[in-house]
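Below are the structure tokens for one structure; questions will follow.
Left out: one protein chain. Kept in place: all the others.
Each chain gets a letter, A, B and C, in the order it is written, and its residues are counted from 1.
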Amino acid sequence: MEAKTIAIFGGDKRFLFCGGSLAQAGCNVLMFGFDQFKTTEHPLKEKLTLTNDCDLLTKADCVILPPQPIDADGCVAAPLNSKPLHLNQKIAEIIKNKKIFAGFEYVLKEHVPQLAQSDITDYPALEEFAVLNAVPSAEGAIGVAIENFEGTLHGAKCLVCGYGRIGKVLAADLSSLHAKVTVSARKPTDLALITAFGHTAIETSAIANGCDYDIIFNTIPRLIFDERTLKKTNPAALIIDLASKPGGVDFKAARKLNIDTIHALSLPGKTAPRAAGEIIATTILNCLNTQI
Amino acid sequence: MEAKTIAIFGGDKRFLFCGGSLAQAGCNVLMFGFDQFKTTEHPLKEKLTLTNDCDLLTKADCVILPPQPIDADGCVAAPLNSKPLHLNQKIAEIIKNKKIFAGFEYVLKEHVPQLAQSDITDYPALEEFAVLNAVPSAEGAIGVAIENFEGTLHGAKCLVCGYGRIGKVLAADLSSLHAKVTVSARKPTDLALITAFGHTAIETSAIANGCDYDIIFNTIPRLIFDERTLKKTNPAALIIDLASKPGGVDFKAARKLNIDTIHALSLPGKTAPRAAGEIIATTILNCLNTQI
Amino acid sequence: MEAKTIAIFGGDKRFLFCGGSLAQAGCNVLMFGFDQFKTTEHPLKEKLTLTNDCDLLTKADCVILPPQPIDADGCVAAPLNSKPLHLNQKIAEIIKNKKIFAGFEYVLKEHVPQLAQSDITDYPALEEFAVLNAVPSAEGAIGVAIENFEGTLHGAKCLVCGYGRIGKVLAADLSSLHAKVTVSARKPTDLALITAFGHTAIETSAIANGCDYDIIFNTIPRLIFDERTLKKTNPAALIIDLASKPGGVDFKAARKLNIDTIHALSLPGKTAPRAAGEIIATTILNCLNTQI
Partner (left out) sequence: MEAKTIAIFGGDKRFLFCGGSLAQAGCNVLMFGFDQFKTTEHPLKEKLTLTNDCDLLTKADCVILPPQPIDADGCVAAPLNSKPLHLNQKIAEIIKNKKIFAGFEYVLKEHVPQLAQSDITDYPALEEFAVLNAVPSAEGAIGVAIENFEGTLHGAKCLVCGYGRIGKVLAADLSSLHAKVTVSARKPTDLALITAFGHTAIETSAIANGCDYDIIFNTIPRLIFDERTLKKTNPAALIIDLASKPGGVDFKAARKLNIDTIHALSLPGKTAPRAAGEIIATTILNCLNTQI
């Protein structure tokens, strides 16, 4: 099989590692929107082409965009570029027949109508991607807890709300650091599985009756900690919300009640950019291989 | 709520513990088919009524039968009774309007046509039951491995085939005893989850290409280790098959190839009858509560 | 037994928690050197007396000083006080016949000659104190690694130099987060114990032959990573030195070689002040009880 040429168009530090992984897997990698980054420092500098010359995009077999939606001005997130990175009409014309990997597909199509018919994969929404991201997300949450909780995780009463992918890995991590772990879920089989893995199980609905924990990790993307529930929550607790915006906590009410909260967003990108970048590369390579 | 009267009709040692748990939960428990068991020894003897007087069955709100199918003579498994325990026509008439818990429902209905219209719950087939049983099953498998493997689990290369309920708990147990654990699965998300939990993941189909492990645990209920695969398997391996009959191993071929195999059936009942009995009680109590 | 009166003279945030624990254990606690702290916020405010009136010291049965040595001006570390906290002659006269808990005993006696005959316990040097501190120290190290390492601990090749108290707990923590853990030690029985706990063991002297790890944690208080060893170390490694000053790494040479290093000092106090304070309280209460 001939080597694929992959264009990375925008993105943060993770995408440098993503590009590195793709290059290591034998792809030619073109990186747009990284003019602030000195390739000379990169261990894979010979395999990555950093450029902002959009004509080179024609060479690409597929294009990777960052997971964030395009902004109101039609710009792609590109914090490592000196200037905003426009996904303008010319570029849209070039890439519209290529395989595109991007987050928030619907927003992309809306802002760049030329792409309406394109073959776009919403990679952050893929199950495999989410499972792989559970590890750096859980570790990031552990890091946030260690830094912000005044006691030790060892012996701390922890509640993990939700037993999805992150909940599973996070509960296992906390438990192995000798925290006392309770996990909430709704389905009876999840409650049984929580017990089988050695944690204490409670029904998510029971949280509203009050909860006495030292640290509460929320992974459920809907309002679990509303004002009423917060009033029944141990005021000395630290609440770490891992759910994406708007999150599962009424932060205003929490502030009023003097409960410490942290909205820990985009953890893998922040605490483990290399891992996060490698996971993007793995997911995309798996997509490409399956489709061939 | 008034106390429920529950009849246990047949079953092995597990059902003594099941009866104990039900009594402890406030039920009146009638136990049929246990005349070899001396109640005097049972810590809950005052709460259990051991009897073989079938007229008492009329008092029961519901009836629990063992998970095994009724045999060709219409008898229920009752190893703790001095005589075979018939589920005869008279009894069928008494219980046909009660809630019945039994395994292998279809067989039951076939052998006791009077029950064809009854409200029968196939409790061993319930997801919750299966998840709860994963813990004693996995521990039993660990016990079998310790007893039969000449080395230690610590450092042993172990393969767990299948990442269902038992596979998940077993892989975690082995890993925490410092075995080197590889798990096989088919779905990409399961493979990602296996990695997230710290194990090595392989596709189940790859097992046929040969496998070099010290201990192989099979949990998949179809023929994985046929003669061809066995020929590519490390001949010094110990294969422990946890799948119910006929199991996942061609035992005849294994014997010919001098590969040690163990078909470890009904593990929870054997190595942890109390746990197994409590799980039956929990499952049935949950069913009754949900239905009220 | 009558309630003991304990004076805490100086110290950081940890000592607020230490005071809280002592109060909860039934002691009267006088805290000197905390005038910047608003007692009203403290959950135990009624049990703690914050004061800078040294005459009150006469009431104390024993006096706790912070673990750091007295500085050249005769001042005790007191970051929560508005002014430097002198241990002047008058105070020395008051406390010289009391039981004193302090770090760096020899320095204390040198600077405050009146105390030369006093009954001083160097509590940070007590074995029990060191073992209890291993947990928050190891967790702090995990936190530092999560924050600074670009990959995940999961799957990272980690070296822990030294298998003392912190090494033991840290290696177990890392391993349970699915890092690949190698531990160095000198004694054959330690090497065997490292293996028994599921880690890979190497002799400390072998580190000088070069080491290929992603993260290196040093706990040995002598120069392990000198320039020669650093030259044979994976330049992409992150070295976290947990040994107290001057530490086990030639930081200057590391900078020259472009190897990332972090000298993570006083971890428990920083990342887990409550745990650290409770440990001081536990240690001191155990000392007082044993001596009665």
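Definition applied: a contact is a pair of C-beta atoms (placed from the backbone, for glycine too) under 8 Å apart; a residue touches a chain by one contact, two chains touch by 3 or more.
Note that the structure is predicted; figures quoted are calculated from it, not measured.
A.B. asks: Looking at the whole complex, which of B:S176, B:T189, B:S266 or B:N286 touches the chain that is not displayed?
C.D. replies: Counting the whole complex, the residue in contact with the absent chain is B:S176.
A.B. asks: Touching the hidden chain in the complete assembly: which of B:L57, B:I70, B:I262 or B:A275 does that?
C.D. replies: If we include the chain that is not displayed, B:A275 is the one touching it.
A.B. asks: Even though one chain is hidden, which residues of chain C still touch it in the full complex?
C.D. replies: Counting over the whole complex, chain C touches the hidden chain at residues 127-128, 131-132, 134-135, 165, 168-169, 172, 188-189, 192-193, 195-197, 286.
A.B. asks: Determine and list the chain A residues touching the chain excluded from the picture.
C.D. replies: 154, 178, 196-198
A.B. asks: For review purposes, identify every residue of chain B that touches the missing chain, sorted by number.
C.D. replies: 17, 43, 135-136, 139-140, 142-143, 146-147, 149-154, 173, 176-177, 236, 271-275, 278
Following the convention adopted for this analysis, only the chains that are shown with their structure count from here on.
A.B. asks: Mind having a look at which chain is the central one, using mean CA positions?
C.D. replies: Of the chains present, the most centrally placed is A.
A.B. asks: Going by the contact definition up top, give me the pair of chains with the most C-beta pairs touching.
C.D. replies: Comparing chain pairs, contacts are most numerous for A-C.
A.B. asks: Would you identify the chain whose Cα-based centre sits farthest away from the centre of chain A?
C.D. replies: B
A.B. asks: Chain A to chain C: how many Å between their CA centres?
C.D. replies: 35
A.B. asks: Between chain A and chain B, what distance separates the C-alpha centroids? Give it in angstrom.
C.D. replies: Here chain A and chain B have centroids separated by 40 Å.
A.B. asks: Do you know which chain C residues sit against two or more other chains?
C.D. replies: Expected reply: 154.
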